[in-house]
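Coming up: chain A.
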Amino acid sequence: MKRLFVFIFAVTSLAACTSTSSENIQQKPESVTLLAYDAFTPEPGIFDDFTKDTGIDVKVVTGGDSGVLISKAILTAGNPEGDVLWGVDNTMLSRAEQASLLMSYEPVNTGDICINADKEWFASSDVPMPTRLEDLVLPQYRGLLVTQDPVASSPGLGFLLGTIAHFGEGKWQKFWEALKGYVHIAPDWTTAYTVDFSGSSGNGKYPLVVSYGSSPPAEVLYADPSNPLTEPTTSVIESTCFRQTEYAGVLRGSTNSVAAEALVTYLLGKRFQESMPLSLFVFPVNPDAVLPDLFVKFAVRAKNPLTVSPQDIELNREQWLNEWRALLL
Partner candidate 1 sequence: MLKVTNLSVSYAGTPIISELSFEVPTATTLAITGPSGVGKSTVLQAICGLVRISSGAISVDDRDITQLPTHKRGIGMVTQSSDLFPHLTVSQNIAFGLRMRGASPRETSDRVEEMLELVGLPDFSLREIQSLSGGEARRIALARALAPSPSILLLDEPFTGLDDEIRNSLMHQVRAILQSSSMTSVLVTHDHSEADFLSSSALSLLS
Partner candidate 2 sequence: MTTRRLLSFLPVGFVAVFLVLPFLNAIATFFSVSTTRDVLTNPSMLRIIWFSLWQAVLSVLVTMIFAIPATWALSRFQFPGARLCRGLLTAPFVLPSIVVAAGVLAVSQRTGVVSILWAHVVFNVAVVVRLVGPRWEFLHPKYESLAATMGASPAQTFVYIVWPNIRSAVISATALVFTYCFTSFGVISIVGGFSRRTVETEIFTQSVRLGNTDVAIALAIIQMIVVLLVFQISRPSLRQFSSVDVITHPMSLFVKPRGRWIVLASVGSPVIVVSLPLVATLIRSVSYRGHISFHAWTTVLGGTLPQLTVSTWRVIGTSLLFSAITAVVTVSLALMAAQQMGRQWFQYPEQRRILRFITSLPLVVSAATLGLGLVITFNKDPFAWRSHTWLIPVIHALIALPVAIRILEPAMQAIPSSLRDNAALLGASPWHTWLRIEIALLRPALLRSVGIAAAISLGEFGVTSFLTRSNSTTMTMAITQLLGRPGALTQQSGYVLASLLIVLTLGVTSRA
């Protein structure tokens, strides 16, 4: 048993070593480092075209989720761990600007944070699917929604900001007061979607969950092959969508800013932008990018999304979070 284990270990570590060494070819004359969050999973080989055109090698490094990423970047402002930063979103832009984190930045993708509904659940119950935020405080929808802690989770924050945008100052607090006791707050997306939500693997008891407009096509694309889906089992309530924009920028203090600028341009180019929907499940900002069918059919991009300007977020975010916490804890 021990020998077998040692053997397996030797084989796999050999595999790991050989593949590591083959990818760390540092012999290119120039290389640029892209710093992103752990969930950054671009299409394999997507940077080959860039390398071919410019002769610059792209090294992707990841470290933590978007919150951790931004905190670390702020702490190391001026002496960054990479050249290009991917993953600051509009709720964090103010923090980045305060710390003068980026020499320049561009919006590089958008996504909508919306309530996803379990179609099956609603089909087999007498309650119709809600169509707008106001519905959620009605008696028949009590105890059906799970959202995330806005302090810890970006969809949670997006949803909160959406309610602030929709109801306005003074009134959004009443909305949440009415929800108190009837909404389940999960600590993060994973718990909300995979444990509490009834429409996913957790088989939970909440048929409404705060997630993304791009979650339904993901459900179809990554359905179990023995139980394939022709259409998603979840639908998106468009009026609840909050627009999230992500930015990519050149980090201040990068020693490679020319190559970094070139990379950002590439990230905004048609090739990369078209690869994003199915690898990162976000919408491109480049108008020339063609959306894949799956996205056209099933992804939701709200025509009139709820928005809050980055400046407003900068001014009020802490206060809003404190108020929300006071209301719901």
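Everything below uses one rule, namely that a contact is a pair of C-beta atoms (placed from the backbone, for glycine too) under 8 Å apart; a residue touches a chain by one contact, two chains touch by 3 or more; residues count from 1.
A quick word on the picks: all candidates are chains of the complex that A comes from, given by their letters.
Please read all numbers here as calculations on a predicted model, not as lab measurements.
The listed chains 1 or 2 are all part of this complex, yet only 2 touches chain A.
Residues of chain A touching candidate 2 in their complex: 1-2, 5, 9, 12-17, 19-20, 23-24, 35, 38-39, 41-44, 59-65, 67-68, 71-72, 74-76, 79, 81-82, 95, 148-149, 151-152, 185-191, 193-195, 200-204, 211, 215, 218-219, 221-227, 279, 281, 318, 321, 329.
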